[in-house]
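Take a look at the following structure, please.
All protein chains but one are shown in place.
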Amino acid sequence: MSKAFFIDTSRCTACRGCQVACKEWQEFPANHTKQLGWGSHQNPPDLNCFNYKVVRFTEFKADKRVFWNFFPDQCRHCLEPPCKVAADAHVKNAVVIDKDTGAIIFTERTRKISKTGFLQMKEYCPYNIPRRNEETGIINKCDMCLERVEAGHVPICVKTCPTGAMNFGERGDMLALAQNRLAAVKKDFPDATLLDEGSVRVIYLITHKRDMYHHNAMNEKPAQDASMA
Amino acid sequence: MTNHWIDIKNTDCCLIIGSNAAEHHPVCFKWVMKAKEERNATVIHVDPKFSRTSARADFHVPLRSGTDIAFMGGMINYILTNNKYFKDYVKNYTNASFIVNDNFSFNNGLFTGFNPQTKLYDKKNWQFAVDEKGQIRKDPTLQHPRCVINMLKQHFSRYTIQKVSDITGVSPDNLLKVYEAFTATGKADKAGTVLYALGWTQHTVGVQNIRTSGIVQLLLGNIGVAGGGINALRGEPNVQGSTDHCILYHVLPGYLPLPRANMPTLAEYKKKTTPLTNESTSVNWWQNRPKYIVSYLKGFFGKNATKENDFGYNWLPKGDIPKSERDGDYSYIYIMEKMLKGEIKGGSIWATNPAQSLPNTNKNRKALENLDFLYMAEIHQNETTDFWHAPGVDPKKVKTEMFLFPSCHRAEKEGSISNSGRWVLWHYKAVNPMGDSRSMGQIMIDIMKEVIDLYKEEGGTFKEPLVNLNWYKKYDAELVAKRINGYYTSGPNKGKQVNGFSELADDGSTASMNWLYAGSITDDENRMKRRSLKQTPMQKEIGIYPNFSWCWPMNRRVLYNRASVDINGQPWDPSRAVIRWTGATWEGDVPDGGAPPMAMKGGKSPFIMLKDGLGQLYGTGLVDGPMPEHYEPIETPLRNHGFSGQLNNPCAKLATSEMDKIAAPADPRFPIVLTTYSVTEHWCGGSETRNVPSLLEAEPQLYVEISHELAAEKGIKNGDPVIVESMRGRVEAVAMVTVRITPFRVQGRTVHLIGMPFAFGWTKKGIGDATNRLTVWAGDPNTSIPEYKACCVNIRKADKVTELA
Partner (left out) sequence: MNYSRRDFLKMAGAGAGALALGGLGINYLVTESYAKKLKIKGAKEVISICPFCSVSCHFIAHVKGGQVVSTEGDPGYPISEGALCAKGATMMSMINSHHRVTKPLYRAPYSDKWEEKSYSWMVETLARRIKDTRDKHFVSTNEAGQKVNRLDAMFHAGSSQMSNEECSIVVQAQRALGIVNFDHQARI
């Protein structure tokens, strides 16, 4: 088996069912958030050890039209996870790959990774995903609701999504779905694209050029990097 | 909703106006997206602010809050001048051909018969002309200058693109874009739906806002069809059911009018509340009213309701007759007036938070201090339970004696609720009530039982309704449901459940606590519990699930569905058929009555709840006019609006206490329009959701959304604390400076609008306090619903914060 998510942001309404359902399933406490000095619907402002998932909001005006893009951000469960490269250098198999799904799992052993090691993992991750619980030292992020998936359920964020933005299944099926949706969405959004679909298990479809999203929405420009190499 | 949630997928054009569906009914939006993706439907969002709904719409059209009638009036004008209406439908199914009597006229913003002293119209002037047999005079050729469609044409001819643009702030291009897209559904094989919510009702012209969509949808032939209708996205968890059961002063369960002082006997009640018609094809369903009121009384007083005592009719309270806009109105607006004056001594507030969510909150909080006692059932403490120690209030000066009963969560009790599409759904008890909490049903039963016992033991003033009450010993949802459904009280079927409201009688042989729910729980089955997804292929085509739960009336899923077929009973659009006449019977949905199609012998008109059986393009039922007319909100940045010299709705309900100050038109101190709204992550006043940590994390503090332009004018930066002030109060909030709010160009100048949620209150520290301290106690004359959506304010940067600290 090889699982993947397909996240179709063209269908997302930012209801944040996924963000909150994830917290509820994981039984995480809330962060103390504020609007003072922040002034945005994006709360909490960023991923943290109690939010495996944050819906990011980007608004802009183009051609006299207002756009408001939503991006339910989470770990991409890379096929070849750089975080594991970094983690293994510190504590072997603190980060593992689940055999059944391909999920990247941060185990209890991440507790033994130093703060420097954690920062390295974070630096390695093209998507800036890993977070550390400063009290326990555990490094964490989305675990694909592995126990649900093994029992035949979909991850809770997928289960909760009302509009079909969140999808989950066999990677081949998700890739096919992603391509189908991309073709359909391109009619309205010529700039629509899939993000890093060849290297991740969480495939995003975005409707606008990548610079209309947050900095870490996709991997740094691989083509350019390749030419530099 | 005339239709239901799933039906939205059947539409070709979805006009979301006065609603922010994606934020306030998030899960329904899957059906909007489905229409978009599978039918290539156009989704239009008309709303002052660009929201998550706008983000997923094909286009968003910003409109100045309070100008919906101008906007929709422009569409009516566009339809009529460009002949965009659906001719067969209009001719056969609406009152387009009815001739209006000669007394009626419209002059400078007022219809005939207005009395400025009482603020009421004499509606006799608006009636249709009748012939010697009492039948309405008609011109089937639609040529008569006073026939309804020509009256409409004349009335709305003033709503030109330029004039509408000038007042709404919507550009002419945008107006035409919406008008063209939506009116393209005025064809047999197209359907358009209107989704509205509180954005339409919460205005002093709220009901007439909705009337405009009634007119548009009838002209386009969109009522009764799949993917059509006028769909009120009901706001609250069981607001459909609580409205059906009429927790409202003016009606008894099943929309039976409250007895009034001029109805001293049951016979007089029946006479005054039962409509009569001389139109031979009209079903005039309300002619059955006597059966429903008698069955209700029979349920209410049980065996103590007898023919001899008028079934206990005089044990029910009677309201005064409206002699002015405020007499006989016992709604919130006047409850708060009377409470402030000390005329109301005590009472109950159940699972609602008026010290947070009613307009002009400072007044309401003050009014509560004048009560002798108040009893409440709540799941969390909130601004109302704890008003007596709110910021600035000295508890030692507040006399109000408070009784707070802990009520349990829905998952801790069983019963039924009704969704917006009128599906009546059973929910089960998962766990025992927490602590010493109980269901609100149980608490009310216990309190009343005690009161009844006191009257039985001691006697007292007018004890009859209490000692004769058909009351309960303990709360058993299924038992109550059975009483609601109705049962035989005598005859061969005595003790058996009725199977539908056609079995209810006016002789006391049946009892029913709500005729609309007759058929929901019979001797065979609690239909509200049904979970089968079984459908016929025809039902599957349009997403009707007749075997899932039960739906009032009589499991009919699309109201007025007889208008979805031509006069021979064949669907306007066979690919999207709701019902179809097979030659002997109807198939598909449960039809609006079993009569054959209109063209056949015994055929009936489709609008069975309307007296004359036809859709009302011109209606004589509302208090503020037979046709909608644009008026400005009670507080407006304009001095005049150009449609007439009548600035505001002349019939609007206004509170008049010293605390109800209203800014003069175009008051320079308050030049900015404020609109208020809910937020996805919180529920209304917020007392439940603020206490769920992950929801407070997602929306933590009171904010005000303002445009970059206004922010620049006022020197406000994103995230700054600001003060928003109106004539009535001042509120601290955090500025959210956004491109999603745009300044409006109105009458050649800039009008700014800002928006605020109302979910944040002082009982949660540091999140802000009631936005409604700013809003105005002015109500729609038909419903008394307050004008939350538009008032006038100003905004400035705050030097320090207290409410947000």
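A and B are the chain letters, set down in written order, and residue numbers restart from 1 in every chain.
Assume contacts are C-beta pairs under 8 Å (C-beta built on N, C-alpha and C of every residue); 3 or more make two chains touch, one makes a residue touch a chain.
Remember, it's a predicted structure, so these values are computed and weren't measured experimentally.
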Checklist entry - Where does the absent chain make contact, in terms of the chains shown? => result A, B
Item to check | Candidate in contact with the missing chain, chosen from B:101, B:400, B:509 or B:747 | outcome: B:400
Next on the checklist: Using the document's definition of touch, tell me which of B:130, B:267 or B:434 contacts the absent chain.
Outcome noted: B:434
Item to check | Which residue of B:273, B:570, B:640 or B:691 touches the chain not shown here | outcome: B:691
Item to check | Hidden partner chain, touching residue among B:380, B:527, B:556 or B:714 | outcome: B:380
Checklist entry - For the full complex, which residue in B:77, B:284, B:649 or B:680 touches the chain that was left out? => result B:680
Checklist outcome for this item: Considering the complete complex, of B:67, B:95 or B:420, the missing chain is touched by B:420
Checklist entry - Which chain A residues touch the hidden chain? => result 15-17, 19-21, 24-25, 80-82, 84-86, 88-89, 93, 96-100, 103, 105, 107, 123-126, 143, 146-151, 156, 159-163, 198-199, 219-220, 222, 225-226, 228-229
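In this section, only the chains that are shown with their structure count from here on.
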Checklist entry - How about chain A: which of its residues touch chain B in the complex? => result 11, 13-17, 19-20, 23-24, 28-41, 43-44, 59-61, 66-70, 162-164, 184
Checklist outcome for this item: The chain B residues in contact with chain A across the complex are 22-23, 26-27, 29-30, 33, 37, 50, 52-56, 60, 680-681, 693-703, 718-721, 734-740, 742, 801, 804
